Structure formats: structure tokens, C-alpha cells
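Coming up: subunit A.
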Amino acid sequence: MTLAVRGLTAGYGRREVVRQVDLDVAAGEVVVLAGPNGCGKTTLLRTITHVVRPAAGVVLLDGADVGAMGTAERARHIAVVAQSASLPEGMRAFDVVLMGRTPHLRLFGAEGPADVAAVRDAMGRTDCWHLRARLVDELSGGERQRVVLARALAQAPRLLLLDEPTAHLDLTHQLETLSLVRRLAQSDGIAVLAVVHDLALAAAFSDRIALMASGALIAAGPPASVLTPELIRRAFGVAVRVVGDPMTGRPLVLPDYDALTAAGRRRAGATIEVTS
Partner candidate 1 sequence: MRISQTWWRWLFAVALAGALAAAACGGGSDSSPSRRQNPNEPTLVGAPSASAPNYPIEVRRSDGKTLTVGQAPKRIVSLSPGATEILYAIGAEGQIAAVDKQADYPDGAKNFPTKVDAFEPNVEAIAALQPDLVIVASDINGLVARLDSLNIPVYFADINTDIKTVDDVMTQINLLGRVTGHTDQATALLDTLGQRLRAVKDKVQGINQTTSPKVYHELDSTFFTASEGSFVGDLYRTLRARNIAGDGGGNPYPQMTQEAIIAANPDVIVLADEEFGVSIDSVKARPGWANIAAVKNNRIVAIDPDIVSRPGPRIVDALEQLGKAIYPERFQ
Partner candidate 2 sequence: MIGIERLRAAHASRRAEPAPLTWYALAPTIALAATGTVAVIVVAMCLGTTRISPATTLGVLGDHLLGVSAGSHSASADAIVWEIRAPRVLLAALVGATLAFAGAAYQAIFRNPLAEPYIMGVAAGASVGATLVIVSPLAITAGVLSPLPPAAFAGALIAVSLAYGLARVGTTVPSASLILSGVAVSSVGTSLVTYLMLAYNTRTLAILNWILGSFNTASWTKVAIASPYALVAFAVILPFGRVLNVLQLDETEARHLGVDVDRVRLIVLVAASLATAAAVAVSGLIGFVGLIVPHAVRLVWGPDYRRVLPLAAFCGASFLVLMDLIARSADATFELPIGVVTALIGAPCFLLLLRRQGRAIEVRP
């Protein structure tokens, strides 16, 4: 399923947070949404799912207007993995993942064997089936993230939105999660749009990067074309050097730490002593 966002504008009250964004994500493609805090990435995701109503513009899934769909229909196509997923206390991992089947059930319907099969499949692929009988309160951060991802997969979505899925994970789990997402996109033909802060991870696991600043999309394309010092300075206001990874050739972003501390010194005034 392809996602096409055209001229999307949205905000809270009078404040515009997303301005005239055009974005495409193809089936099987992983696009990373990057940008500084507060530039509208989360809001863009929420506007795509219409939790926030767009003030202008349209979101199309395979040409169908998402705004015209009902909540349940939307949930059948789009799954969201939130930044810090809330997991209710006292529930087992299995039950949590089973909740992912909600959009496919009738309002008063109960889960059936097909739903159990979907859960088993999703938990198998995210390698958390062995945790199914455990209470979620007892799981580690990485295990919880896998359960939440399994729930999103159980929804059988065509579009997967992830909001900083690696925020609270250690290195191992960061790599695991993103490589899993990459594999799933390719094997199932799911379009994936993920917000990732770590630019190195973004470069490694994405097909394209969409760079946002102050609510507008300032660049979208393969990592090498987007992760340039000029664009990064425009977006983040930070001076960086970009070098190619000797092994893979992928762009590596290296902030100019000295310039940073110099700027920090200037901002704080002469009261900060720097011992060299």
C-alpha cells in the first residue's frame, strides 16, 4: 500500500505545527522522518491517522482518502507504534497482542481462531511468542517493545507508523527492532514511516529520509542526499561534518563538538570556565 500525503497542514488550535507537507511512502519502503524536537514529526504521524484533523491537505492510501474512512477502517490499514506505549497492568503479553485484532472484530464480537493465528504469527516474527503467558509488567523494556510491535503486526496493516521506536532501547535492541521492521517491510510489502532520532540508525535502516524543520518538509530522498551539512544545519542549527563510512559508504554525521562547546560558551557568557 502506498501512502501519499499532499499539502497537509495541521495544528492545535490556532498554532500550525505541520505546514504544507508532501510525502510519499511506497509499499515495502522504509522512510525515516527526522528533524529536531518540536518540528512536527509526531503531529504529522497523528495527522496521517487523523487523530488530529488536518486543516488542509489530504492523506491517500492507495488513492483512498483516509479522512473519509471510519475509525475502524483506518485501523485496519494503519498501525501505529507509539513512543511509549502504555501497557495496562495485569494483562498477559498474549492478551495485549490480541488487542491488535480489534479493528478486525465486530463491535460486540469476540476473538476467534483466525485472530489467535494472527497473534501467533505476529509474536513469532517479533520473537516474543515465548513471552505470551507473562504479565507485561514483568517484561523488560526490549521485550515490551517487541510485544507492542507484535500488536501492530497483528493488526495486519498495510502502513506502519512508528514514533521513536528505539527511544528507550539499548544498542542491541535498537538494531534488532529496526532490522526487524526493515525485514517486515520487504517481506510483507508494508509501507513504513518511522520517526528516528539517531541519524546513523536512520541512514542504516531506511530507504529514504524525510527531513523536517518547523513543520515543513525541507528534504526527502536517499540518506546520502539528505544527510548533508547544509541541510542538517538548516534543520537542526548545528554544524556537522558528514563522512562516508569506510566499509559501507553510508553517510555518517559527525557533529562539530568544538563548535558546539564554543557556542555553548558564548551563550552562557563568561561565567563558564572551560578547563583544558
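Heads up, the rule we're going with is that contacts are C-beta pairs under 8 Å (C-beta built on N, C-alpha and C of every residue); 3 or more make two chains touch, one makes a residue touch a chain; residues count from 1.
How were these candidates chosen? In short, all candidates are chains of the complex that A comes from, given by their letters.
None of these values were measured; they are calculated from a predicted model.
Novice: Would you mind pointing out which option among 1 or 2 touches subunit A in this complex?
Specialist: 2
Novice: Show which residues of subunit A lie in contact with candidate 2 when the two form their complex.
Specialist: Residue list for subunit A touching candidate 2: 46, 49, 51, 70-76, 78-80, 82, 85-92, 94-95, 98-100, 102-103, 105, 107-108, 110-112, 115-116, 132-133, 155.
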